[in-house]
Every structure is written in C-alpha cells, then in structure tokens.
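Missing here is one protein chain; the remaining ones are kept as they sit in the complex.
Coming up: chain A.
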Amino acid sequence: MTDSMGIHVQGVHFGYPARPVLRGVDLTVRPGELTALIGLNGCGKSTLLRLAAGLLRPDRGRVLLGGDDLAALSRRATAVRVALLHQAAPAVPGMTVRHLVRQGRYAARGPLGMLREGDDPVVYRALRDVGVEQWADRDVDALSGGERQRVRLAMALAQDTRVLLLDEPTTYLDLHHQLDVLQTVVRLREERGLTVVMVLHDLAHAARFAERIVALREGLVVADGTPKEVVTPGLLADVLKVAGRVGADPEGGWPVCYPDHPLPALENENQFH
C-alpha cells in the first residue's frame, strides 16, 4: 500500500510532430515526498505533470503509479489515485463553491453516484482543509483570484488521492496568497503523508518549501536533489538562463537566489516554442 503513493517515470518520450517535448525522462518520486519541478517555459514541466496524471500518454516509456502502469488504467481509475490542479481556471458560471468542490468526487462516485444527494464527508473535509467552508454557498466566479485558487485546490483534494500534482499553483496570485496556498499544501502533506509534485516558477518558493528540486531543460532532467544541492549559480545559468548569486536564508538556512540579468537565449529555442 505504501508504494501506491510513489511515481515512476521510466524512459518517457513525448512530443508533437517536429516538436519533441520530453526526450527520455526517468524520475522516481518516493511516497510522501514534496518535489518541485523547475525549468524555463516550454522545457516540459507541465507535460511531465500531465503524463504523471495520466492525461497524456507517453510516445515511448511508461509511467507507473504505485506499480500500476497508467496506460492500463481508465480515466476514472486514474483520477482515484492522482489529482492534478491545472494552471488555468476557466469560469464556471452559476456554480457555488460547494458544488464545484463536490465535482471532485466524480472519480470515486461515478456518473450515477453523482446523481445521489447525500453528504460527502470528503467534500466537507476538503472545504475545511483550505479554509473555504464559510464561503461554501457563494458563487465561485464572484471570488477573488486567491480565494478561487483555494477552492480549486479543495476540488483536487476532494478526489481524496494519495498523490497531488500542482501545475504552477501560485501563478496570478499575490505574495500573501502564494504563501497561503503553498503552506496549505505543506501542511496537508505532513498531516496525510501525501506525495506532492508541483511545478513552480518561483525558485524562492521551490527552495523554501520543497524537499527535492528536479530541474528540466529541453525535455531532459538536468538536476535532481535537495534545494541546497541543486540551487547554485550554475543551475541559474544552465537551467533558468539567468546570471545570479545564491546565498542562504539567515534564519531557515535554505538557499536564496539573487538573479542579476538574463543570459543569451537558447540556441535552438524556436524548437520548443
């Protein structure tokens, strides 16, 4: 059962005609780990996350979730095991917070189960987890960006999975709400032993909150380790294409970056955009 939380990405290739995205990625995420994926736009982070959620199928290689090949699982069976919070949030007119969060129960309840009325303790727990129960009957579209992101996180939590994948969960949020969302994720992972993989653009957040940072460049894993091991001036230059210095937080000790200026763009950048 413990291994049902681990993710094994084995030799995965994925791409579109004339545009390879992932070019042989191997990655093992251990159960209960909090991993951050970093890299430039178009390096394949989001694609890797979607492959791990079973929303895309690899061209070559395979993705195992707790020993099960995702290619052999139905969409619903996959969604019982892994939840993915997408970066984009389309409007959901007329839906209340409770109603949207309830939609996260689809995988567990099925199309006919969703027709049943009835309290779902998991929905209440998800609403409480992110602290939105006081707005449960408000329209989602009437909420602010930060509140809406918490609601969408609650919807993913309502899937009650052991694995949680987050695609840039802090994009478009102000600093207050960025920390709010990330700390909620950290707390839930500690309470429940969730396996969490998140794509983060902000290296400061990755260094502060993740135990492990995996860096991607041009569809390959180029660095993998603890924040202290990975976050170096060399990584800033190689992976993020910026010149900068790296220090340490005076209190927490985690690495802190001081980016200075962008380096010349990738030679074959057009291939990835």
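Here is the rule we use: contacts are C-beta pairs under 8 Å (C-beta built on N, C-alpha and C of every residue); 3 or more make two chains touch, one makes a residue touch a chain; residues count from 1.
The criterion applied here is as follows: contacts and distances are computed from a predicted model.
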| item | value |
| --- | --- |
| Among "Succinate dehydrogenase hydrophobic membrane anchor subunit", "Heme ABC transporter", "Bicarbonate transport system permease protein CmpB" or "Helix-turn-helix transcriptional regulator", the UniProt name of the subunit that does not appear here | "Heme ABC transporter" |
| Hidden-chain contact residue, picked from the options A:29, A:48 or A:100 | A:100 |
| Selected from A:71, A:114, A:142 or A:237 as touching the chain missing from the view | A:114 |
| Selected residue (touches chain absent from view) among A:36, A:83, A:223 or A:246 | A:83 |
| Of A:64, A:92, A:179 or A:256, the residue in touch with the unshown chain | A:92 |
| Touching residues (missing chain, whole complex) on chain A | 53, 55, 74-76, 78-80, 83-86, 88, 90-96, 99-100, 103-104, 106-107, 109-115, 155-156, 159 |
